[in-house]
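Take this structure, written in structure tokens, and hold onto it; I'll ask about it next.
Only one protein chain is missing from this complex, and each of the others stays in its spot.
Chain nomenclature is as follows: A, B and C, assigned in order of appearance, with residue numbering initiated at 1 for each chain independently.
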Amino acid sequence: MDDPIQCSTESRPSGGGAPGPGQALSMEADRCRSAYRWMVLARVLDDKLASLYRGGKIHGGVFLSRGQEALSAAIGVALQRGDIFAPLIRDTAGRLAFGETVAEALRTCLGSPLGPMRARDGNVHRGRPRDGLLPMISHLGAMIAVVNGMLLARRLQGRPGSVGAACLGDGGTSTGSFHEGINQAAIERLPLVLVIADNQYAYSTPTCRQFACQSLVDRAVGYGVQGHLADGTDLLECMRVLADAVGRARSGQGPQMVVARLLRLCGHGEHDDASYVDPALKESELGRDCLQVAEEILIGRGWATTADLAGWRHDAQAQIEAALAEVQRDPQPDPYQETWTAIASEGLRDGYPAPPA
Amino acid sequence: MDDPIQCSTESRPSGGGAPGPGQALSMEADRCRSAYRWMVLARVLDDKLASLYRGGKIHGGVFLSRGQEALSAAIGVALQRGDIFAPLIRDTAGRLAFGETVAEALRTCLGSPLGPMRARDGNVHRGRPRDGLLPMISHLGAMIAVVNGMLLARRLQGRPGSVGAACLGDGGTSTGSFHEGINQAAIERLPLVLVIADNQYAYSTPTCRQFACQSLVDRAVGYGVQGHLADGTDLLECMRVLADAVGRARSGQGPQMVVARLLRLCGHGEHDDASYVDPALKESELGRDCLQVAEEILIGRGWATTADLAGWRHDAQAQIEAALAEVQRDPQPDPYQETWTAIASEGLRDGYPAPPA
Amino acid sequence: MSVTYLEAIRLAQARVLAEDPRVFIYGQDVGAFGGAFKATKNLAEQFPGRVIDAPISEDAIVGAAIGAAIEGLRPIVEIQFADFSMPGFNQIVNQAATLYWRTGVPCPLVIRLPSGGTSGGGPFHSQCLEALYAHMPGLLVMAPGTVEDVYSMLIEAVALDDPVIFCEHKLLYYHLKADRLPEAALPAGKARIARPGRDMTLVTYSAMVHEALAAAEELAAEGYQIEVVDLRVLKPLDTDTVMASVARTGRLLAVGEAWPWGGVTAEIVARVAAEGLHLLDAPPQRINAKDTPIPYHPNLWAAHRPTARSIAAAARRALQT
Partner (left out) sequence: MSVTYLEAIRLAQARVLAEDPRVFIYGQDVGAFGGAFKATKNLAEQFPGRVIDAPISEDAIVGAAIGAAIEGLRPIVEIQFADFSMPGFNQIVNQAATLYWRTGVPCPLVIRLPSGGTSGGGPFHSQCLEALYAHMPGLLVMAPGTVEDVYSMLIEAVALDDPVIFCEHKLLYYHLKADRLPEAALPAGKARIARPGRDMTLVTYSAMVHEALAAAEELAAEGYQIEVVDLRVLKPLDTDTVMASVARTGRLLAVGEAWPWGGVTAEIVARVAAEGLHLLDAPPQRINAKDTPIPYHPNLWAAHRPTARSIAAAARRALQT
């Protein structure tokens, strides 16, 4: 979404240093400040999740976005209300920018029955399909065709104009679903933006064991779609490329494939120390922390002061603590309150096993 | 195989006009004559299958190769003994050239228990895995990874040097299996030659509903494999391109993708009148019958006389009639002789249902 | 007028397309060509833009149908042969089947699976995969065995809010005929007594209904009155109707064309044994296809699946215990 304030009051990073008097900021600066604040909110939320995990408060795994906030936020801010977004595991920033609230993220991770997944599904598997925010299933690549179907439906219903973004990792590009999905979008010329975060590893597997092409963007031509490369550590570049890709999709140029190169700056999940990551990569340009890079941009261009940055971070922390305090008062899910049926049609629930006496 | 005589005595087209005295033929001419004879044998065999089908002698479907003999034969003659071949539905010519006998083709189609599939599987689902000739399953794209695994095994076993060819149609390229298979081969740098017969239709579906790229060969770069285009109606070009691709694979240059453009000159199966085929395509260069084109080449270059052609066709007919006469004496499969188990391990066959009393 | 099973499928689709603007059809060759079996013949012409040819991408076909369902449409997916639903299996069982439970958003879509053996079909064009789908939570599984049912159940399937696996039987496509289409229909989820009897209950579905009826006829000549229950819907199973029948007859033979291990017949026998043991005068029995892939040659194929003859033989044995 262009403006975080519009997307959701609950999730809006509140307060923050306004530009000083007489210092009218360009639209670009505004957008960048806004995107950066989503990044900070995501980073602080991720840090909180990591600490909750270490404290044994989260069941199962925790998967963080560290190093991918610039790319992810850029997607979120490039989309508009009414668009469709199918994030993947490292899209905390994009989710928030698209309209997910901190509370729903926390509720899902903590297994609250008041979260969107009602404690039935957890961690990154969260969303609100009716609001265009798709809750990923784990099987990589599987969300792309679902976005296609939503876009196709809108075309059939005579409601064009929206764009669907789907995210994938370098590893996810090896799935048959990726191929079938992007090809389907190309055939139907759907306004799909497929964003591939090439973060050099799929769990422990380096990209050389995942593909043999020079760059994943070389795949675009084989589908007849437009391809775009971005430096995933550079917020401004991510924003420019994503805005361009989303704009092209919206204006009827068909599917767009964006490949951003970056490095995962954390383990695959919080259980993983990522000791397999090549130190040379960490030292390289790819290993830059996109949050720091964004701060340098903001400061360097005079779009924010260090006080602004500190204030925003403080705001993010306050927002997350407030949400956490609220969420921690949520009830636990009660198995006796569950309907224990996966079928919507009332009369058609299978009678076996009979409900416990 | 380079020389039909080597590949299998049974399937060798017998007799045929040798070059006249003093008329030493070049190696190219020899190869072309040989490939052409496989084409004729395939065409005549297909015609026989069609007539058996119309006569109600064949159960289920019959799928013909008409229009694809040049490409298919070119694959068969480019491979060597000990190579691997995973043909698809329109590879009668390549199968024969690779070493399948007319009798095994007929036995499979007629459901003889003496055929390689023992009446359990039929029509194009035939082969001898141990001899490198894979019996396709119907699910398109599924054979590619199997060829990869065979090549990988040979590498692990220290038996390099062989090439594996897998065939696919334009429609088959839309499967996830195609993508996973070619990508896997690229990662492992296997000597795979993937041959795509872009015959403009998948059943009734034109290629514009199957992909949106200019040419399927544009996919090669996205996998980091070498791509080759061929005019599938031109035997000499097919032979040149296939020999080149197979040679590159064999010499360690990794997977090769060959895309040949042509037109299916028959229905999807013999039940289909193909009335949906665009007449303009039939009139175009793509609509040329590769068998006629090959004949023009042979005659035009003085590599064969019309008497040679007639003789070869006659020989093919004789060979097929002889095989058919033999096969028609085969017993019918007897359900009481069947073991009715899909499990090889003797002691581990499931006891239910108990064998009929 | 006489309507075939296949024609009934086509007419049901024409009707839902006409009556419900949310419906569209997606599948390989379903458009101008009218489908491999002609189940969508002329529909693309009659309903422009709503009968869409798909690439050979079963995973993406089902995925897109799910997306369309989320947006409020009612997709009907035609898989060319049930066997080719395997590459789309993941989307069906992990995405479509879990959506409502995970999110509360229903996923109304119908996946038509041309199922079952035909002579010469072979291992990959003959499968009956209903048990795979029924095992996974979140799906409804239908397997109509009559012209009337295939028509009314398909219409009903489209109206339901859940993903429905709709197993049509290819063997019935051209040969099974009815005089007219039904006006009223049994409610979904209700089994049907296809033939009343009092000596034994044959429980079955789809094409096997006709084999079972023929077996019952054969046994009638021997003085046995065999009741035949047509399940119609495999998930949920109408255990009540089965149990009531067994209560009348005291004997059960479950008949399925699918493979034995964990198939419909296992589920039926297990439920009857658990809830109706006291009703049984003899051990409940099952007859299924043999536990191998489906053979190509007609001789083998005919021996692989149950037939009127083998059903009658099994019933005879069970009647004598």
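Simple rule for what comes next: contacts are C-beta pairs under 8 Å (C-beta built on N, C-alpha and C of every residue); 3 or more make two chains touch, one makes a residue touch a chain.
Since the model is a prediction, treat every value here as computed from it, not as a measurement.
Looking at the complex as a whole, the chain kept out of the display touches A, B, C. Interface note: of A:L106, A:A119, A:L194 or A:A249, the residue touching the hidden chain in the full complex is A:A119.
In the complete complex, the hidden chain is touched by one of B:G76, B:G181, B:G224 or B:G254, namely B:G181. Contact with the undisplayed chain is limited, among C:F124, C:Y151 or C:W301, to C:F124. The omitted chain makes contact with just one of the residues C:R112, C:R192 or C:K235: C:K235. Residues of subunit C that touch the chain left out of the display are 59, 83, 86-87, 89-90, 93-94, 97-98, 101-102, 123-124, 131-132, 134-138, 235, 237, 258-259, 261-267, 269-270, 272-278, 280, 282-286, 291-293. With the whole complex as reference, residues 116-118, 120-121, 125, 127-130, 135, 137, 139, 142-154, 156-157, 176-177, 180-181, 183-184, 187, 341-345, 347-352 of subunit B touch the missing chain. Annotation for subunit A: contacts to the undisplayed chain at residues 58-61, 111, 113, 117, 119-123, 125, 137-140, 171-172, 174-177, 202-205, 209-211, 276, 332-335, 338, 340-342, 350, 352-353, 356-357.
As a convention for this text, only the chains that are shown with their structure count from here on.
Chains touching both subunit A and subunit C: B. Taking each chain's centre as the mean of its CA atoms, B is the chain most distant from subunit A.
Subunit A and subunit C have CA centres that are 41 Å apart. Computed centre separation for the pair subunit B/subunit C is 36 angstrom, with centres defined by C-alpha atoms. Subunit A and subunit B have Cα centroids separated by 46 Å. Each of residues 176-177, 180, 183, 187 in subunit A touches at least two other chains.
Within subunit C, residues 54-55, 57, 59, 87 each touch two or more of the remaining chains.
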